[in-house]
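With one protein chain withheld, the remaining protein chains of the complex are depicted in position.
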Amino acid sequence: MARRFDPQTLPGFGAIAALAFALLYLPLIVLVTYSFNAGDLIGRWEGLSWRWYAQALSNAAIQDAALRSLVLALVAAALSTALAVLAALATTRADQFRPRHAIAAVINQPLVVPEIVMAVALLLLFSMLRQATGLSGMGYLLAAHVTFCIPFAYLPVRARLEGMDANLERAAADLYASPLTVFRRITLPLLAPGILAGFMLAFVISLDNVVISQFIKTAGQETLPTYMLGQLRRGISAEIYAVSTMLVGLSLLILTLSFLVNRTRP
Amino acid sequence: MIQLHSVSKIYGAGAGAVTALSDVSLTIAENEFFTLLGPSGCGKTTLLRMLAGFEVPSRGAIVLDGRDIADLPPNRRPINTVFQNYALFPHMTVAQNIAFGLQSLGRPRAAIKARVAEMLALVAMEHLADRKIAAMSGGQQQRVALARALAPAPRILLLDEPLSALDLKLRRQMQIELKRLQAETGITFVFVTHDQEEALTMSDRIAVMGAGLLHQVASPRDLYDRPANRFVAGFIGEGNFLPVHVRSRDGALARVTIAGADLTLPAETLPAGEMQALVRPERIVLAPAGGTGGLHLSGVVENLVYIGTDTHLHLRLPDGAQITARIGNGDPHLQGLAPGARAALAVPSDALRLVPA
């Protein structure tokens, strides 16, 4: 029996897709593999070992940078998600509210500026502020991270809100619920997966940021990515691979969670 | 001439296999308006897609001009399709859509230009040649789809429920239009529809299909008057089906009881096995009880429904069966009939058709 004629198949496209997946995953697989290498020399496999993980985890500089990165990402994600939820409530399901497109455009603005430009811009602003106020500290880094995380937290929340049936809230109001009760009992629970997805995205974005952190940080404010970037000057060590693998694992875990959470459609 | 030899289509395998088409054989003649008619899921679309080349039969052969084309891909068959929702290319103009097939075939530029103009004239769309498809109404899109499929002058034109998206008035108009196009171009049309009226109006011959089986291939008149079985009789037109009991069969005559009334019929009109009597509502007349010749029935009027030219009379027979008659409003016997009254009906012998159950 002859094969059915499939009008959607194009010859060679499957092969190119296979190449794409190989290109995307091969480097990561190699990196993860070498992080378990027992030998000192990168590139020569000498058997399985946890030694680089042990070394990385006991490295005070890495501990310090990792803790800073995690705290920064948690706080920045929480703050940016809070701001994004409010903004999403303001700009969705409001056909009569004319400025909503303009507001959405402003909120998404950090997405259209190249990172390096935003890094330079914030560097100039913060150096002025540092001079004017004499204040230093983590506040600058946090403010920068909150800013570029807002659009990433905003997108899933807005998408979730737009998919929600406004009649549910109308029905609750019809059943004598006050606006606050409607929000607490109906809107917020339905919105929760979107908020969680927004938070996770913002967390990953903050955790992975290099360029902006690199420009803004002052002495003693290394994040994990800026620490790694700095270490690269001295040549790559398998220790960096171990840190990378842990970071990739964390991102993967969060991404999988947000994928699963977001599968429950409103 | 295109022939299907014992074509079957089975999707899946093993216990979950679904038979979409079962052992279909038929011949479609040159220059014929041939219709595949049946309810949704009957296999007519599968059959059409096999002719187009989008499906390959699991068994059997499709022979065009003496060559089996069953395995030929769609772009190598001299067969074009008018798709159900037209599938016009939204990024091209009307003229570009019509030229597409000719360009694929590598025809010279001048020939394409001339042919496109000819096709535009054929469907009366000359003034809209450079319009985008999105700017077209449903009826206009229908014409473009026809012109596009006819432009390469295919041996066979397949039409997949092309009128289903149009409103009633436009549909009537397009039915006449399609018939004209078929006559003018001399191309064999294979038309798929679930609408029996559409099929009866346009077709030279109709293939009635149900549940993957081909039930009957005949002209519209033969389908209506001489349905091959209960399925065809029920699908085409309206009909009353009455129980038949064969009392005896000696020589040329058979004595039967239909809905309680005795009757002698020529034995050759009886099919083999179980059977039912088909009586078309419009062939029933109101008559005084006890007449001779044909079938005489009497019962209680259940309901009278006025439908303009005629009245539908629903009668409950003594054996509990219900029968519907369509009586012209000019019939004097209709006067004074009301629900609850007794009425007598007569069916002429030639209006009785015994079909296998």
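By letter and in written order, the chains are A and B; residue numbering begins at 1 in each of them.
Convention: contacts are C-beta pairs under 8 Å (C-beta built on N, C-alpha and C of every residue); 3 or more make two chains touch, one makes a residue touch a chain.
The criterion applied here is as follows: contacts and distances are computed from a predicted model.
Only one chain is not pictured, and the protein name UniProt records for it, out of "Protein-arginine kinase activator protein McsA", "Ferredoxin--NADP+ reductase", "ABC transporter permease" or "Ion-translocating oxidoreductase complex subunit A", is "ABC transporter permease". Note on the chain not shown: across the whole complex it touches A, B. Screening A:L48, A:V71, A:V106 or A:A166 for touch with the missing chain picks out A:V106.
Screening B:A52, B:M119 or B:V355 against the full complex identifies B:A52 as the residue touching the chain left out.
Seen across the whole complex, the unshown chain contacts chain B at 52-54, 73-76, 79-81, 83, 85, 87-91, 100-101, 104-105, 132-134, 141, 148-149, 152. Summarising the interface, chain A meets the missing chain with residues 5, 7-14, 16-17, 19-21, 23-28, 30-31, 34, 42-43, 82-84, 86-87, 89-91, 94, 96-97, 99-100, 103, 106-107, 109-110, 112-118, 120-125, 127-128, 143-144, 146-148, 150, 154, 204, 207-208, 210-211, 215, 225, 228-229, 232, 236, 240-241, 244, 247-248, 251-252, 254-255, 259.
Here is the rule we go by: only the chains that are shown with their structure count from here on.
Look at where the CA atoms of chain A average out and do the same for chain B: the two points lie 60 Å apart.
Contacts from chain B toward chain A in the complex involve residues 53-56, 58, 70-71, 73-74. Put simply, chain A touches chain B in their complex at residues 1-5, 7.
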